[in-house]
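Removed from the display is one protein chain of the complex; every other protein chain stays in position.
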Amino acid sequence: MQTELTKKDFESDQLVRWCPGCGDYMILAIIQKVFAQLNRRKEDLVVISGIGCSSRLPYYMDTYGIHSIHGRAAAVATGLKLANPKLNTWVVTGDGDSLAIGGNHFIHAARRNTDMNVVIFNNRIYGMTKGQTSPTTPEGLKTKTSPEGSYEKPFNIGELAIGAGVTFFARVSDKDPKLLEDVMMQANAHKGTSVIEVLQNCVIFTDGIHEEITGRETKDNNQVLLEHGKPMIYGKDQKFGLKLNGLRVTKVPVYVDDDINDILVHDPTSEETQLHIALAKMQIPDFPVAMGVIRKHETTTFDEKVHAAIAQAEQNRSYKSIQNLFESGNTWEIK
Amino acid sequence: MQTELTKKDFESDQLVRWCPGCGDYMILAIIQKVFAQLNRRKEDLVVISGIGCSSRLPYYMDTYGIHSIHGRAAAVATGLKLANPKLNTWVVTGDGDSLAIGGNHFIHAARRNTDMNVVIFNNRIYGMTKGQTSPTTPEGLKTKTSPEGSYEKPFNIGELAIGAGVTFFARVSDKDPKLLEDVMMQANAHKGTSVIEVLQNCVIFTDGIHEEITGRETKDNNQVLLEHGKPMIYGKDQKFGLKLNGLRVTKVPVYVDDDINDILVHDPTSEETQLHIALAKMQIPDFPVAMGVIRKHETTTFDEKVHAAIAQAEQNRSYKSIQNLFESGNTWEIK
Amino acid sequence: MAENVLNPTMRKAVIRFSGDSGDGMQLTGDIFTQSSGYAGNDLTTIPDFPAEIRAPQGSVGGVSSFQVQFGGTEIYTPGDKVDVLVVMNPAALKGNLPYLKIGGTIIADNDNFSRKNLKKADYVTNPLEDRSLEDYYIISAPASTLTREALKDLGLDMNSMMRSKNMFALGIVFYMFTRPLKNAVNFIQKKFENKPELVEANKRALKAGFNFADTTEIFGPSVVIPPADLPKGKYRNIDGNTAIAWGLLAAAQKSKKSLSLCSYPITPASEILHEVSARKDFGSIVLQAEDEIAAVTAAIGAAFAGNLSVTSTSGPGLSLKSEALGLAVIAELPLVVVDVQRAGPSTGLPTKTEQSDLNQALFGRHGEAPLVVMAASTPSNCFDFSYQACKIAIEHTTPVILLSDTYLASGSNPWKIQDMEKLPEINVPYFKGKAEDWMPYQRDPESLNRYWMSPGMKGFEHRIGGLEKEENTGNLTYLPENHEKMTKLREEKIRRVARKIPGQKIAGAQQGDLLVVGWGSTFGAINTAILELLEEDHYNIGYTHFNYIKPLPENTASVFENFDNILVCELNNGQFANYLKMELPQFSYLQYNKIQGQPFFTSEIKNRILNELQGLSYAN
Partner (left out) sequence: MAENVLNPTMRKAVIRFSGDSGDGMQLTGDIFTQSSGYAGNDLTTIPDFPAEIRAPQGSVGGVSSFQVQFGGTEIYTPGDKVDVLVVMNPAALKGNLPYLKIGGTIIADNDNFSRKNLKKADYVTNPLEDRSLEDYYIISAPASTLTREALKDLGLDMNSMMRSKNMFALGIVFYMFTRPLKNAVNFIQKKFENKPELVEANKRALKAGFNFADTTEIFGPSVVIPPADLPKGKYRNIDGNTAIAWGLLAAAQKSKKSLSLCSYPITPASEILHEVSARKDFGSIVLQAEDEIAAVTAAIGAAFAGNLSVTSTSGPGLSLKSEALGLAVIAELPLVVVDVQRAGPSTGLPTKTEQSDLNQALFGRHGEAPLVVMAASTPSNCFDFSYQACKIAIEHTTPVILLSDTYLASGSNPWKIQDMEKLPEINVPYFKGKAEDWMPYQRDPESLNRYWMSPGMKGFEHRIGGLEKEENTGNLTYLPENHEKMTKLREEKIRRVARKIPGQKIAGAQQGDLLVVGWGSTFGAINTAILELLEEDHYNIGYTHFNYIKPLPENTASVFENFDNILVCELNNGQFANYLKMELPQFSYLQYNKIQGQPFFTSEIKNRILNELQGLSYAN
């Protein structure tokens, strides 16, 4: 249909202005790479963001884009997608942007299931405004607004999103380009609102905050990569697995081949949410953190429903034209 | 400590102006009754609402109260409770007020766990503005804004609240004064944010919408009353029970006494949320709707944490007075 | 006894139908209105609903009314006071008597003046009988009894029968004003298309009322209001909210754009959302958003996507949209914001009318964020200004705030049905050249609009946002001079809209002692006052009414120059007058402000003008 696009086609001419070493660079690179593989016309791709370091991303993408206002990207994207459902719509946002000021649009996006991909750069801090507590800041962390250590219970993004009805949730680290790419491709393929939580490192304000999970030394024991149809095993040499014990997920050693039969097999597509939530909530040190696509349950999207309703109304039209509508009902003639 | 208060003490001199037959009357009556039993000084009780039919309630209560603006009651209440943690704080709100425009304050209230009781009058419609789709309107229902039937997937209030971290969630019908009273007393006793969903009948716009669940004829088979430590049985003659099947809750007949051993026993206090969510999500016709206190898990409240941090700061004070602060650091004298 | 205000030579009349919420007064009024249209009258109507969704039956709080003024001359208001008051119960009398002229006629369903009902309305004795109404003409009609009688063989239950007694009352009024029953019957037939038993019941009740009047001797002469001299054409009655909704539909079609309406319900704007929701057959995309901020930002997304994007709301919602409107301003996207104003700050008096959102519309954004502000002035011209708001938004790539209010939203008057073909063209500012020759913030040199290029258009990929933009390129820049330049450009772009809008006209004297100035929904009351004053030989008064507020029409100063004094009348504490002081400080302004949640009465305006004139002559 068109000449093949490359990553370069998606690089804009604007100087990228994140701090050297910021995790955002990797995410940008992968988004550009993924865009080149979407097999979509470049002019049909739109990237919408709010405000924050993360939300600067649209300026660096040579696509249509809106760097909107703080917290509102999901709402802007909803309006855009309904207006033109052909557009491939991406939301790029931060933990503050999407979950603090943007929380309402976030849960309603999750509920409605408009077809769009929401990438949350979760550095667990407000980067752009220089280091205040965000809704994902861990308790105890000292920030500009909690000099004695934060005493707010953070959201678990997956738990919140699934509780609000989201149909796709994935988690991935900014240090894992391959998985990032894979997850973005899956999100794109998924019809409906896809939320991707990227564990992103802010070198200035929360440097190393995900290190235990994502660091080269520790990640094998602290991450479990969930893959559709595969048993949930992890650890150096894949020596651990996850198992159900009543309603609880528990971690067990996998010594011999037979043990594997007890191990949970990942099914992101189930309508039920309980296990997905349990997986999304796992935290170190007791559990590995779940990475990859945790939930992916397809159902009709909001944009499909809206346009189906329009199509149906157009078929069973009450008025054959606007003129007809004007002249309907009780009218009279002045002669 | 004081002369006993009666329901009458909480009735204000304002004419109650709901539609005749509205479910709100019952909720008002029970709140007044409950307030009389709280064993609190009348001047320490505060009722805060947003905007909506339901939100008119504070005018009818002879307590301190704020009829604030649409959607903001939970935020107003948070500010009030932190300012004076001695106040017994109630939020009265509608499904639109708390979950549409007020969604962000709702999830953040659930996350923070400030000690307050949030009573949501869920009539699954915007009553005050005459019948538009709300975030709890069932799919397919015709409303002023969805003349062809709503095509928005509604929130399940319990699922959303628990996903956001709420520590107390209960459901009750406006037709069940006894349970209403009981649940409100439990919410009051619970430290933290307590959310009570009241299935409320709007005689004008959604008359009978909860009827299958709450109607005299059908309620026995369509409700299960959850009580701490009791098996989850229900139905005329208590012939059905709920059981775990893997991760799924299933409904089973209870024929003989022995069957009861398989039946789930309700524990609202567990930290894990999976079962609570599963219970909150049960819907007719496949399941009975769970009534009563579904979740009640105590943990430190936000107001406690805020004031503990202040107390600690006061103990390890950096400056013995404000004057001292002014004169700290680098100063000089002009003589 | 006072003279009967009804007389065979009267050229206009005012009727108010009132009863309990369940009594069907709005329908009754609609039918009468319709028949007035048929009779060639001009007219204006206004409903008056109870503030509660459903107040207790029989209480004064539960009274629902409908007022119509109709005439053989142009009619601009529903009338200050009424000639005929129809009351279905004591509460309706209690609540509405203050609106009745001395010498006016009361038509009362005396069957309903039972002890119980009297008590609900706080009457100790029956006013129909206790001579307290001596200044009025009373027609006591046993409407309930006679309706029941007329319907008895239809097999309806009592409740259903009683629901037709409004038609009995209407029959009486039809007789009084010599109206053919045919119109009413047609209306009823359309209305109850699939319910033949209701058609029959209502028809019978109507006729029973008519016959009751015909055979009763208590009547004075019946009245014929002659047709007005209206432009030829097909008419319908229309309220302001429907007119706005239809204006949007028309503009979408003319601009060949899909309509995206993203709104959150709020009184008194909700009906716009309802009407467009019901018009999906024209492809309208409707989002009932989770809140007003989502509504406006979704509309901004839709505007970027290339749709005609609109968000409708009232004051509290407009306040919430403040921040996002700043984004629309700096992004320079077409966006229409409809603000149907209600009374008071905060929640205020949500069912009442006022013009006090003007400040918010003009100034309610942080930073320098100019946009276009306009206001409709009659229910039916809500269509025109809705259409114009869309046209200006699109052609100038700017947000436009259109102000309406409770009075226009719920009032109605005849609308000469517009011909879609003849509506002005809307020229969408596409960039006509090649993508390589285009830049995102390049402007049309004439009107300074950007070009509106949207996703899906190849080669025009670009980013917009809330940060300051470099001239032409739209790149981010902190350059001091660029910011000043862009600020001035955005302001100048709005100023240039003035080149496209009609100049101010003056009614009455073209120069003289006093220029009366109004804006928005006060047109009817002021215009009627001016016409009456002219008839009373006050030749020194001119009147100019504003629909375009920011920018002001280019000839405004030259209009003002022709008068020695300027009196600004508005339903707020002086917001438009203050704006005029800023824009045209060379003039001084007298002010007439009413802040009561009510429209102006014609009489109030007249008195004020006469007072001012007197003041002026004293001063001389």
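Here are some notes:
We just call them A, B and C in the order they show up, numbering each chain from 1.
Please note the rule applied: contacts are C-beta pairs under 8 Å (C-beta built on N, C-alpha and C of every residue); 3 or more make two chains touch, one makes a residue touch a chain.
What you are looking at is a predicted structure, and each value in this text was computed from that prediction instead of being measured.
Looking at B:271, B:286 or B:333, the residue that reaches the missing chain in the full complex is B:333. If you put the hidden chain back, the residue from C:323, C:395 or C:612 that touches it is C:323.
Residues of subunit A in touch with the missing chain: 17-20, 51, 53, 67, 69-71, 100-101, 103, 126-130, 132-133, 135, 144-148, 152, 203-204. For subunit C, the residues touching the absent chain in the complete assembly are 51, 293, 314-316, 318-320, 322-323, 326-327, 329-331, 341, 343-352, 354, 356-357, 359-360, 362-369, 465-468, 478, 480-481, 483-484, 487-488, 490-491, 572-573, 578, 581-582, 585, 588-589, 594-598. Listed by residue number, the positions of subunit B touching the unshown chain are 12, 14, 41-46, 48, 51, 58-59, 61-69, 72, 75-84, 86-87, 104-105, 108, 306-307, 309-310, 313-314, 316-319, 321-323, 325-327, 329-335.
Assume only the chains that are shown with their structure count from here on.
Centre to centre, using the average C-alpha position, subunit A and subunit C are separated by 45 Å. Taking the mean of the C-alpha atoms as each chain's centre, subunit B and subunit C sit 40 Å apart.
Multi-chain contact residues of subunit B (touching two or more other chains) are listed as 101, 103, 135, 148, 152. Among the residues of subunit C, those in touch with two or more other chains are 280, 286, 290-291.
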